[in-house]
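Starting off with a structure, shown below.
The complex appears here minus one protein chain, its other protein chains still in place.
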Amino acid sequence: MRTLLIGLLLLATLMGWWLHSHQQPAEAERFSVGGALGGIPAEGFKRAIEPRSFRFPQDHGAHPGFRNEWWYFTGNLRTEQGRHFGFQLVFFRTALAPGEPQGASPWRTHQVWMAHFALTDTEAEQFHAFERFNREAIGLAGVKAEPFALWLDDWSVREQDDGWLLSVAEGDLSLTLKLTPQRPPLLQGSGGLSQKSAGPGNASYYYSIPRLRAEGEVSLHGQRYQVSGLSWLDREWGTSALSEEQTGWDWFSLQLDDGSDLMFYRLRHKDGSIDPYSAGSWSQPDGSLIKLAADDVQLDVLEQWASPKGGRYPLHWRLQIPGHGLDLRISPVIDNQELDLIIRYWEGAIEASGTRNDKPVRGQGYLELTGYGE
Amino acid sequence: MKPILWLASLRHLKRHPLQMALSILGIALGVAVVVAVDLANESARRAFDLSMQSITGSATHQIIGGPGGLDESLYADLRRQGVAPVSAPLVSGYLAQGDQTLQLLGVDPFAEQQFRNLISYLPDKSQESALPQLLTQPGALLMTAARAASLGLQVGQAFELTISGQQRQALLAGLYQPPQQQAAAMQDLLLADISTAQELLGRIGRLSRIDLILPADGSSVQSAIEAALPAGARLVPVGSRSSAMQEMTRAFGINLTAMSLLALVVGLFLIYNTLSFSVLQRRELLGNLRVLGATRRDIFTLVLGEGVLIGGIGTLLGLLLGVLLAQELLALVTRTINDLYFVLTVSELSLDPIGMAKGALLGLGGTAVAVLAPASEAAMSPPRAVLNRSRVEGSARRLLLPLGMTGVVCILLALLLLLPGHSLILGFFALFVLILGFSLFTPAVVAMSCRWAAPLFGRLFGTLGRMAIRGVEASLSRTGVAIAALSIAVSATVGMGVMVDSFRSSVQQWLHTTLQADIYIVPLAPSGTSSETVLDPALITAIEQLPGISEVSQGRPVKLQSATAITRLLAIRMTQKSYAGIELLEGDPETVWPRFDREQVVLISEPYAYRHNLRLGDQIQLETDRGRRTFQVAGVYRDYSSDQGMISMRLSLYRQLWDDESIYSIGLYLQPGVDTATIAGEVAALAAGKQALRIRSTRALLEASLETFDHTFAITRVLRLLVIGVAFIGILSALMALQLERARELAVLRATGLTPGQLWGLVTAQTGFMGLISGLLALPLGLLLATLLIHVINRRAFGWSMDLIVPGGVLLDALLLAVAAALLAGLYPAWRMAQTPPARALREE
Partner (left out) sequence: MGYEVSLQGVSAKLPPMTKESQKIQMNSHKTQPFIQLQNLSRSHLQGGYPQPVLAGLNGEIQHGESVALLGRSGCGKSTLLNLIGGIDQPDGGRIIIDGVAITELDEHARTLFRRRHIGFVYQLFNLVPTLTVEENLLLPLELNGWPLNRGRERARELLQAVNLLDKVASFPDQLSGGEQQRVAVARALVHQPDLVLADEPTGSLDAESGEQVLALLEQLVAVEQRTLLMVTHSQAVAERADRILTLADGQLDSR
């Protein structure tokens, strides 16, 4: 999911980051979405107004006519012995202005990049999160469709054989994964057009690859672990702004052991009510797709977790899709998977167990919670 | 504490206000000069430190390259390889706005955060839009509010900047507000995105350097980075560059300090003289106090206390004066640093407490030392109600020989000290010992001259004339010191005058030889930025094609950075006539030039050879963009353009080894009969609207160079004037005291029938005679000082050799100065004596 909301947040965070200062804490205050919107107007950018036809691998590459775009990898990994790791690697692209820049310097660009990398070490109950920024110039950051390459500094995802090689390192922590898609790209919304709020163009193009086989190595504090598991890719691009009253969202991705993959996002309003544009999808192993509207899914918070940095995150849930006989209890692998980066949000590995049509079902996935940290 | 005793002494001082005032003024001026020079030096150093600091931020290391900087792809490679995660690229350069030189710093905001955090100085959120603008808008930059105000700019306003003489469009995207302690250092800093800086400075694709933060134990990181560096790029710790730059100005600083000390020494002579005199004047009173039971220690303390009091007031005044003077000197010091070394803006005087304390300590300590002699002399006064002067003078005369001998020993010691080594400080020490020796020697010379002059003056002016000379001899303990002080001051002016004149004429001669072309062309750029200034290549081509030009020489001066030093290199494309413009001090022109044109050799300038102890045939290694290369020294040439020394290399060799095609200057050699002004006009027409140029004929360039020379040495001239000022006050007070002391004697003469006119004649003859002796003594000492300054001090400080040229005018001026000062000093006492009825003077004692 992650709509344009996150794009705007990205923009906001970029702005906030510029002003971020260790010496002057007074100015390190994070920016409000509304404040940052003043910076870059949507005028001149393309809007996601009508369904388009997707072509791959071209659409894995950039869509620079749109203001925001991201590549979102999450996944659950295990060693042979069953030691569990969760990972998240996301690349955000934002255009500071529409069109091509004026000026002769190769550094001159409108495209700026941010990447977040997080690793959950479930056994040690440790969570590590990092961020990087750079611009799309002189090869510092960028994306190419053919052969596929996506990188920021030495964090990268590159085409290799029949899949992609994800490689990321920070300090004495690194992750190298071979990702092999197990499903074709799944178009979210209506044919890939995902409406986020009222008004034409307040939408994004959104597709996912809900299952990628992941195999590789986690290196942590000098220790190497051979791991394998499943990863999820979310791709989204667009331009438009959110409505004023939308304050945050809860996004679920689940790979269930019956072979189905479930994605649902819930947009929240300031007054606590649920936005009718909340939506999702449930793809079945036979290739059929169940579209989920706001009313189709019932979500109940079972337990909250108080962040040591402030705010309470709902981490334990009951997710029901009454129309399709699904009843799941969802809980995080560890509580503290909060990223305290330029923006603060919770994104972490989760486990689900319950029943589908009264038969037991289990699953794993990722949960993203924003707007709770204030 | 004995208050009544002190009262007796203080009231004495109060009754001789002029004497005290002059003494205080002398000390004050001396201290002021020392403090001012120190503050100015220190402020320059501090400004340099701060600006370095604000520019390097928290970087620990830097990757630097050749004069053309680094290829920006190196940065991307390092980033993508993950070798240098905490790194920031930088493009910096100088540009002008009106007559102000500003530094443009191009940073990558995405890499900045851990380094300078300059962006965080944006004061408020209303300027958010400045940020995307910086990245996307060509020419967008930030400056401080004060700078914007001084340029009369509003946020959002477009304006023009001059870079290498070319106009560039800029846009004030926002204001930044550095923290208080960095505000001054960052006053002249313009901030921009790296892309903007590359575009404005014309340095597309290049970086000035890459800043790094390496972990303290990061030797493995360091070697990983070094392994990733291409030839010509080097990893150096951050401190090395700034210490190399500091080292450049060290000799300059020492020179100024030494000159300021000279002023203080003259000031101390003054206080010595005043107090000796005041002791002598009070010998009866002191004897009387001794009779009453004051011990020798009491008297010693008393006189010492007086000295310290005068010294203290003088010092305090000197500190205040020093701060005022420092403001003026700072501008001169900064200008010299800019002309000779590097671009530096010092916008404010930092009142360094250590500098002030040093000045105070020198003033008080020096006073105490100067007062020791008179204080012990006073303490030795026998407890007698009536003393005769001849006793004192008798003992003074007995001292003549030992003093003279000590003087000779000092002079010999000074000469001995000069023999070994390159030490500049030792050179100055020798200089001071020499001066001391001379001053000790002076009284003996005075005594001798008096013996010869008395009969002469007798024949010329009769009894009165003889009396005048005998008067000088009779009060030798006073006149000796006064004459010594005056001659030192005058000799200092002779020494400095001859040195500067010799220097100037050597430079002039060198310029005549060097400037062979008919027209010289460089871009219009702030002083000190020639290595960053580039002549438009298209313009060069166009100029070269002008009819009437036979040959064109090209020059590219650059600064090569290594971990330990900054080396000036001049890459030149010679013409047939250029060869004659280089005066080889070592090497035979017949063999040097063919080698220079073909082989991997360099020429080095004289200061470079001196500083690095190099000779013909030696080898030097330079870091090129192709890696380290060895060059043989094919010759040593005369050059006064840089005291750091310079290496010259043919342009084609330079371009083989460094990725730098820029040219800074060209020299046009015209065909016979072609008019210089016509060609200059055509060049100007070609350049119009493209690049602002300085187009100068040989003659104009020569004049401009000499003008630069003169303003570079303005600080020397000012200090010289200050020394003369202090000396003049010294001589004035010494002679005045001397004549006032003789008031009673003169009153007797008046009572005996001397007319005021005759009295005036007597005093004038006496002071005139003293002035003459001082002047005559100052000449040899002055020439000796000049020799020392030229052959020792200048060589050690700057590595320049030059011919000693003694302009007759300087010598005559010195004599006139001495005599005039002395005569002037005699005016007041003579006038006062003439005004006072003899009876009152008789009663006064």
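Per-chain residue numbering starts at 1, and chain names A and B are given in the order in which the chains are listed.
The criterion applied here is as follows: a residue touches a chain if its C-beta (ideal position, glycine included) is under 8 Å from a C-beta of that chain, and two chains touch if they have at least 3 such contacts.
Keep in mind it's a predicted model, so treat the numbers as computed, not measured.
**Student:** Considering all chains of the complex, which shown ones does the missing chain contact?
**Tutor:** Across the whole assembly, the hidden chain touches B.
**Student:** For the full complex, which residue in B:I64, B:L289, B:L329 or B:V636 touches the chain that was left out?
**Tutor:** B:L289
**Student:** Which of B:P3, B:G152, B:P547 or B:P672 touches the chain that is not shown?
**Tutor:** In the full complex, the listed residue that touches the missing chain is B:P3.
**Student:** What is the set of chain B residues that contact the non-displayed chain in the whole complex?
**Tutor:** Touch set of chain B with respect to the missing chain: 2-5, 7-12, 15, 284-285, 288-298, 382-386.
The definition used in the following text is that only the chains that are shown with their structure count from here on.
**Student:** Going by the contact rule at the top, pick out the chain A residues touching chain B in the complex.
**Tutor:** 15, 17-24, 27, 31, 35-36, 38-40, 96-97, 101-110, 112, 133-135, 137-140, 151, 153-154, 169-170
**Student:** In the complex of these two chains, what residues of chain B are touching chain A?
**Tutor:** Interface residues on chain B, with respect to chain A: 72-73, 75-76, 79-82, 85, 108-111, 113, 117, 119-120, 122, 125, 128-129, 131-132, 135-136, 138, 179, 193-196, 198-199, 204-205.
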